[in-house]
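The complex is shown incomplete by one protein chain, all other protein chains being positioned as in the whole.
For reference, chains read A and B in written order, and residue numbers begin at 1 within each chain.
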Amino acid sequence: MSASILELQDVNKVYRPMRREPVHAVRDFSLTVNRGEIVALLGSSGCGKTSVLRMIAGFEEVSAGAIRLGGRDIHGLAPAKRGVAMAFEGYSLYPPLTLKENIAIALKSQGIGREQYEAKVRTIAQLLEIEDILGRYPSSVSAGQQQRVSLGRALIREAALHLLDEPMGQLEPQLRAVLRGRIKHFIKEQRLTAILVTHDQTEANALADRIAVMEEGRLQQFDTPEEIKARPANLFTGTFIGEPPMNTLNATARLEDNLLKFHLEEDVVLGYPEDAFATGLRDRLLELEQVTIGVRPHAVKLGEQGVSAKVYANQWLGDQSHVAMHFAGSNLISVSHEHVPVVTGATVDIAFPVAELHLFDSRNGTALSHGGDPVEVPPVT
Amino acid sequence: MSVTAGLSVTSLSKSFKDLQVLDKVTFDVPKSETLVLFGPSGAGKTVLLRCIAGAVDADSGTVQIDGDDVTQVPPESRGVGMAFQNFALFPHMNAFENIASPLRAQRQPRLSLAETVDSVARLLKIDHVLDHAPRELSNGQKQRTALARALAAEPGLLLLDDPLRNVDAKLRFEMRLELPRLLADRQATVVYVTQDYKEAMALGDRIAVLDQGRIVQIGSAAAIYRRPANITIAKLFGDPVINLLEVVPEREKQAISVQVSNQQIMLPHAADDVIGRPCMLGIRPEDIAITAPDVPAAVPVSIEAETPLNEKIVSLAITQRGRELLASRPADVASPSAGAAGFLFNGDGVMLFDRESERRIDMQSDSGKKTA
Partner (left out) sequence: MQHQSVLENWLRGIALALIVLFFMFPIFWILLMSLQTNETILRSPPSMVFSPTLSNYQAIFAGRLDSNAASLDIRFLGNLWNSIILSVGSVGVALLFGVPAAYAFARYKFRGSEDIAFTLLSFRFAPPLLVLLPLTSYFQTLGIADTYFGLIWVYQLICLPLILWIVRGYFEDIPADVEHAYRIAGHGWFATFRNIALPLARPGIAAAGLLAFIFAWNNFIFALVLASADKQPVTVGALAFVTASGIQYGQIAAAVVLSIAPTLALALYAQRYLVEGLSLGAVKG
């Protein structure tokens, strides 16, 4: 048996509004989801992630390409025949039914016994902390509670695939952290396969086994959260993933005095021993000349000898400090887990160790190296 | 009071039908200070801000701006600037006209009006979209336009209603770092509403915590984070949420201690009157260090799950008595052990709350301790 359960092959979606230019919302999108896996479709609004989800569910037609679920083509089927469960972003609860009836609506048609029915609903209600409001109607509970019910209605179903559209956007922040863990545990325990659409990377990181990062209708990178963080395929993924976002500096690479030097704006130069970079990579950098340097805020270490920057904000958030600086014509952010005693207006020393550098081709944003190691496989463009 | 206060709110109350939204709210904001109104949704923050602006009439109480009682003054004469959570841009006017609207009300001559709009637009980096209608602007540009409109007439009092709520994470982060400088340059008195505790800590000279229409604590970010007035506030600040354990302090030799699982935790600064009282022990996840299971004074636990949270790793562990505990550490610190481990509590981070009233019990070291 094959491990993959869902396959999207070169899926395209073109919207043709009347009297306006067609919109190519999803372009050549291919993705394989394994049985029992949680995959997050992550991107900002308008990136095409919701279109992909709606095509899998059957609410949108596929303009070109194929979608297979469990080895069978489903892109021509009606939504009800696809064997897919979905939690909607707008909840879509049935107003005349109680929350309990809303959750159990799919069980009715399965014809299961009274006891099993009660047990299932109870499990889901406990999981989502809605036991005490089950008898109420959708209009009388908060948005967060409605969203939990909507999630419960999807999770209670037995389906080959569960689609969750922004399932936690409205939840109370305190509850969100707890529910993330519980829902992930539940999905794994029940061996469900789930696709989650979200714009919140914290949610994607916490829930998903693999993340598909989307932008402008294209898949930018599809990998584990750790891998995306450590080795972003391009500048977009690099700056999109990570909170706070990765610092970027435009540089010109030159070989001078046996040092590989990156010339930044305002005559700031970062120099590294020639052999800090693999030979092939070094040649590539010198050939390209225009590169973009990416450094994660957590990797910018203050107080280490190197270059200097001017502080314009220092904010302490209880368990971490965010220091913002002007450096070489850009804004640079440093995050540390201790309280940093620098004041606004001060000049501080900073260093950029080779191991923390991400280098990108300035022309198209393609990743060249991470921490001095060249990128071997050409990434998706 | 009116001499120092840029804004002074006294005993402000407001009800909608039977629902009391504001209950005798009183606070002062000295000139040029930024006060953050923080609280969960439904706490009354938005209504309070509208009462200050004059868009909503309070049932009782007074609002003073720069010493003048403006309670009966209509909003257009209060001289405040306000930015809204949903931006509230005028959809039928372009960005320029939106920003110019407070200047038009002052009947500024055309030339200086255009100059003022240009300079504030440049400051907020939206000078290239001034001729765009609101629907043609990105969310970030809308937010900056709304902010520019609030700033344009250089009001002495600036009311910002969760202005970063509806912009994406990246922009929110940039603005959070940029705003203090912007506000400091203008020397405006600012009331800033948010329900994001990080934003509150980053932006507020002081934070006022609002809960169910009442101000439950006012203080610096450090004071509220380290010395929250009650359990509710302790839970509102910090991510992941603070650990809370039921304990009863007892006398252990010369000192007072509490029992967590099978480990005694010393409370060197606790007063004698806590002995025997039902309490809650609070400890923030970052104040717990993970050690080997056999380290003295560490609570033995078994680690159930480790999940990433931004640049931190959150460990969910269960004590031998079946209690859940969360610990967090920077992502680049390796886990010293998996499965069986010890949780070592940082003594300075331990808080004690009365279980019945949920109020924090002051421990002597707090008063002498320097705030961060």
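The rule we apply is simple: a contact is a pair of C-beta atoms (placed from the backbone, for glycine too) under 8 Å apart; a residue touches a chain by one contact, two chains touch by 3 or more.
Predicted model, so just to flag it, every value in this text is computed and none were measured.
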#### Entry: Hidden-chain contact residue, picked from the options B:88, B:222, B:248 or B:331
B:88
### Query
Which of B:153, B:210 or B:326 touches the chain that is not shown?
B:153
### Query
Residues of subunit B in contact with the chain that isn't shown?
50, 53-55, 74-78, 80-82, 84, 86-92, 101-102, 105-106, 134-135, 142, 149, 153, 166
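Rule of thumb we're sticking to: only the chains that are shown with their structure count from here on.
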### Chain centre separation in whole Å, for subunit B relative to subunit A (CA means)
26
## Note on the structure
Given the complex, residues on subunit B that touch subunit A span 40, 168-170, 173-174, 176-178, 180-181, 195, 197-198, 201-203, 221-222, 225, 235-241, 284, 286, 305, 307-312, 316, 328, 330-332, 372
### Message
So in the complex, the part of subunit A that touches subunit B is made up of which residues?
### Response
44, 172-174, 177, 180-181, 185, 199-202, 205-206, 225-226, 239-240, 243-245, 298, 312-313, 315-320, 322, 324, 331, 333, 335, 337, 339, 344
